[in-house]
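Here the complex is missing one protein chain, while the rest keep their positions.
This part shows chain A:
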């Protein structure tokens, strides 16, 4: 009985909090989120549609940076800086190195998109329509209270990470080590098999 009453009151407070903030009178945080979200989504669209491969990687930087700003707006500071450090700092650099090492064309490449582009567009639009319909229908009246202390400050994230998530954290470090060793092994095997057929003639210049 008390649980039901508590749930009812909680539901009432959330709905009243959400109804107090309508969609037609957005707050400043919402306007900023919307603008940055538009930039992020536009950059993501350019990333998957441009025919210049290096430009795709550079627009991916805009997308990931925009997502870091969205994390800051959601008061998740630590995640935002980790996003900037790891994604913008290393993943995009790795992707650019990959583009360079596979001799990607610098200019427009006519075959950047495969033949099933329209099927892919149909699937993506259908999935987007379904997901947005479900999400808006489910969370139309849900309100995130962003006031007060930040929910994702470095202190809060560190405390939760090293009090409740220590074992997965250590397991993740082992996984990173395994991935590092795996990448090295993959690269070494490729080099060994590539130099094997013409080994003497290729080794002589060194």
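By definition in this document, contacts are C-beta pairs under 8 Å (C-beta built on N, C-alpha and C of every residue); 3 or more make two chains touch, one makes a residue touch a chain; residues count from 1.
Keep this in mind: contacts and distances are computed from a predicted model.
One subunit of the complex is not drawn; among "Succinate dehydrogenase subunit B", "NADH-quinone oxidoreductase subunit K", "sn-glycerol-3-phosphate transport system permease protein UgpE" or "ABC transporter ATP-binding protein", its UniProt record names it "NADH-quinone oxidoreductase subunit K".
The chain not shown here touches chain A at positions 10, 14, 18, 21, 23, 27, 29-30, 33-34, 37, 40-41, 44-45, 47-48, 53, 56-57, 60, 63-64, 67, 70-71, 73-76, 78-79, 82-83, 86-87, 90-91, 94-95, 97-99, 101-102, 104, 109, 111-121, 123-125, 127-128, 131-132, 135-136, 139-140, 142-146, 148, 151-152, 156-157, 160-161, 164-165, 168, 172, 175-176, 179-180, 182-183, 186-187, 189-191, 193-194.
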